[in-house]
Every structure is written in C-alpha cells, then in structure tokens.
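Okay, handing you the structure first.
With one protein chain removed, the remaining protein chains of the complex are shown where they sit.
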Amino acid sequence: MLYRRSFVALAIAFVCLSCGPSFAQDKSIVVTSTTSTQDSGLFGHILPLFKAKTGIDVRVIAQGTGQALDTARRGDADVVFVHAKPQEEKFVADGYGVRRHDVMYNDFVLIGPKSDPAGVADTKDIVAALTAIKAKQAPFVSRGDRSGTHQAELALWRAAGVDIAKDEGPWYREIGQGMGAALNTASAMNAYVLADRGTWISFKNRGDLAVAVEGDRRLFNQYGIILVNAEKFPHVKKEDGQAFIDWITSPDGQKAIADYKIGGQQLFFPNAHARGS
Amino acid sequence: MAQDPTALALVLGGDATLYAIVQLSLMVSLAATALAALVGLPLGAYIALVQFPGRPFVIVVMNAFMGLPPVVVGLAVYLLLSRSGPLGFLGILFTPRAMIIAQALLVMPIIAALTRQTIEDLWVEYRDELTAMRVGPFARILTLIWDARFSLVTALLAGFGRAAAEVGTVMIVGGNIDGFTRTMTTAIALETSKGDLALAMGLGIVLIALIIVVNAAAWGIRRVGELRAG
Partner (left out) sequence: MRAPTSELPILFEDVGVDAKDVRILSEVTLALRAGAPTVLIGPNGSGKTTVLRLAMGLLAPSGGRITWCGRDRTDGRRLAMVSQRPVMLRRSTFANVTYALGAAGVAWARRNDRAEELLARVGLSNQAARPARRLSGGEQQRLALARALARDPEVLCLDEPTASLDPANTKAVEEIVTAIAASGVKVLMATHDLGQARRLAGNVVLLVGGRICEQAPAPQFFSSPATPEAAAFMRGDLVI
C-alpha cells in the first residue's frame, strides 16, 4: 500500500522538479547563429565574459545561416548572428530585423587532399581553382544547407562562370549539413571542400586534408548581428538583446573576439567600426 | 568542454560540463517517461478493458505510433511551440520543459500499447473474480495496473530507453544550447560533427552505461517487489 502511494508520489515529484529549472530567474536571450561560430569554440570563449559583465545568459542555437534567419522570422529568437550579408540585409528590409551591424570577419579556405588531384594547391586564386576542380571532376563536398558558407561557395562558382546547379555531376556532393559534418565527409572521401578558417583550425578529424587555397580577397567572410524587431514580435527581449549587440561591437567585446586563439592562431578579426559598416 | 581529454578522463575528473549534460539527459528522459506513464498507463488500461466503437482501429494506430520517428515528433512540437505557432505564448521552446513534453509524446504510445497488451492478458485471468466482487470500471483499471506492475515496469523501461537514446526530438525542440539544453545525444552529435570522434564515442559509451544503470535499478526494484508480494 505504502509502496504504491510512494511510487506515485515520486513520479509526480519528478515531473514537478524537472519543470523547476526552466523557470530560472536569470536574464537570458536566444541568439541564433551559425555552426561555424559554434564549432570553432568562439562562443565558449566570449559568452562567459558577457555574462560576467551583465548577468545575461546567452543561449546560442547553432543552425545554418538560412535556418537561423528562418527561426528568427518565426519569432523564436531575440538576436541573429550570421555571415551572409545579402540575406541579412533582406531580413532587415523585410521588417524582421531592426538594424544590421558588422561584428567580425574571417576568411574561407579551400581545403583539399594532400594528393591534390585538381592541381590547385598554392594557386592563391580561388576562381581558377574551382574551374580546375570542375574540369578535372575532382570530388567536391558542398554544405548544401543555405548557410553563409554555402552561399559564399555558390557565389564563387558564379564568379568562375559555372552554373553549378546545371553543371554538377557525381563529383559534386551536397550533404545538407553543417561545417563539421562537411569536413568529416571530405576527409572520408578525400574531397575538396570550402570551409571557414575557424572551423578548420579546430577540426580534429583531418585525415589527409590540408589547406589548398587561401588568401584570395574573394574568400573574405563578414559576420553581422541583428536585433529581431520587437514591433513584429512583442515578446522579443529587446533591451537584453541590444545589450549583447552593444557589447559585442564595443571595444571590450571586440577585444574578446580578437583574443580568441587556437594554437596561437587568431580565428576571427573584429571589424565592428571599420569604414562602411 | 576542454579540448582534448578523453571521455573517461572527463568522467573520472568530475568535469562539470559533462556532469551537467548527464544530469540534464537523465532528468529530461526520466521526467518524460514519468509524464508519458501518467497518461499512457491509464489510457492503455482503459483501451484494454472497455469496448468502444473503432477500438481495433485505435489499437492499430497506437501500436504503429510506437515507431514514431523522433525527428518528426520534434518538428511537430517545434511548430506547435514556436512563437508563430498556436502555443507560442507559452514561451517554452528551446527549454528543457519543451524537451520533456516532446519526449513524453514520443514515448507515450510505447507505454500505452505495451500496457494495453499486458492488461488485456491479465484481465482474462481476473475477469470472473473482479466481476463477482462487483468492482467498478475505474477501480478495475487501478487494480489491474497495480497487479501488473512488474510487467509494466518493463514497458516503462522500453519507454525510457527510447527517450534516452533519441536525438532528433531534443535537437529540434531544445536547440542543443550549450549549458542549457545540451543532452548526451545532442552532445555526441555535436562532437561528431566537429570531428572529435573519439570524444563522441566515449560519450556514447557513458550514455550506454547510464542506461544500463537505470535498467539495473529497475530490475533491483522489481526483484525486491516480487519477493515481497509474489
């Protein structure tokens, strides 16, 4: 008898207790961002600094740029932090975002097998490299997920005069996943892949891959941050969200970004107050 | 999580992040199972005992839903809880509470379907006796659930196992937020995508060990109970 009642009580207690933590009184905001910022470990470095200063918990949901903006369009985020300027500007123009701010940049690198079947290593010309890859039909992994990296890749194909949607062949593999997954696949297939430097530096499963092309100006990758428009979504935490944007574009936040290094290498370069931002 | 240590080192060293993830995983899956049981046990028993129009159809659907794809459940709950969805005003998307609700929905058909089968079998045994004692319909449900409790524990464990092992549901409705909604399974998915396969595998082993511990505890309770009450 006692046994039965205590069992039921335990079950109910569990359900109640488990609901407790979500009611934490801490301030918090939801930021949708990209997998590249998450996988590189940047957030793990800068967010505790922000929390120590303001007490605001930043909850980052790492999705591809396209998905991050979509989540915000549904009103499920307070701030968006991605790297696809045309899409970001459209987001603001459509009334979902308040204003776009530059935050930092890094660069993309073309990763490929050390055996370099397309013969592109050290060319320093990304467009020529892509043309060669297509000509030789060397295996190439694409993220295919509407992320900032994917958008950049598509722009580079266009710059090379290739209509990749029409001209793709079995050598072009779209996997529809994040940067880490793309690198894993490229590593397993010994294929070329366009990656952001930050994720590449912290990626562990390199197999036979190395940097093939870097330094081309067209590989420049700008990150922007936008506050979701509270007029469209009244529940958006606009003060706390703006506090985060203010901090990350402030000297303190920018310094925190610059200080983040892996193996002595800086991954992201703050440029919130560069000309033309 | 620190850059290079193995999962074993993290466990033995009492790494706070790992322990927080383990705690969250257990809490979410156990709470989801408890919630699913609260609904699924009486529901399964009711369907077992009561004849109503469309009963065979309901049973078929319930059995089929045991195999609900987690990612589909996750997506459905996400659309419900999204701010642009009908239950958006609750504001619980991307929190552990949403994960518990979503997993409970995933697991409830399993518990209900297995309960129905167990109770139906037991009813065949108990029918004459309970009818002669003029036990009312509500009391019948409680009696059968209690008397079948050991078999039902197995049903609960099946539900818990499903909850603890799945990644699709909690990933979508939880968002895999570091320090807030990251569970063992989503952490494993993340470490895999980051290329840290050794750590991912290590975490996988820790997860399996946890599930074994829970099962062992349930077995222990069952043994003690059986000895006491036959």
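Labels for the chains are A and B, by order of writing; each one numbers its residues from 1.
Throughout what follows, a residue touches a chain if its C-beta (ideal position, glycine included) is under 8 Å from a C-beta of that chain, and two chains touch if they have at least 3 such contacts.
A quick note: this is a predicted structure, and the numbers were derived from the prediction, not measured.
Partner chains of the missing chain, restricted to those shown and counted over the full complex, are B. Between the chain not shown and the residues B:Gln23, B:Ser84 or B:Thr131, the one that touches is B:Thr131.
Only one of B:Ala139, B:Leu197 or B:Ala216 touches the absent chain when the whole complex is considered: B:Ala139.
Contacts to the hidden chain, counted on subunit B, fall at residues 125-126, 128-129, 131-135, 139, 143, 147-148, 228-230.
The rule is simple: only the chains that are shown with their structure count from here on.
Subunit A and subunit B have centres, each the mean of its CA atoms, that are 32 Å apart. Touching subunit B in their complex are the following residues of subunit A: 3-4, 11-12, 14-15, 17-19, 21-22, 30, 35, 38-39, 43-44, 57, 59-62, 74-76, 177-181, 183-184, 187, 202-206, 233, 235. Contact residues of subunit B toward subunit A in the complex are 27-28, 30-31, 34-35, 37-38, 82-85, 88, 91-97, 100, 146, 175-178, 180-181, 190, 192-197, 225.
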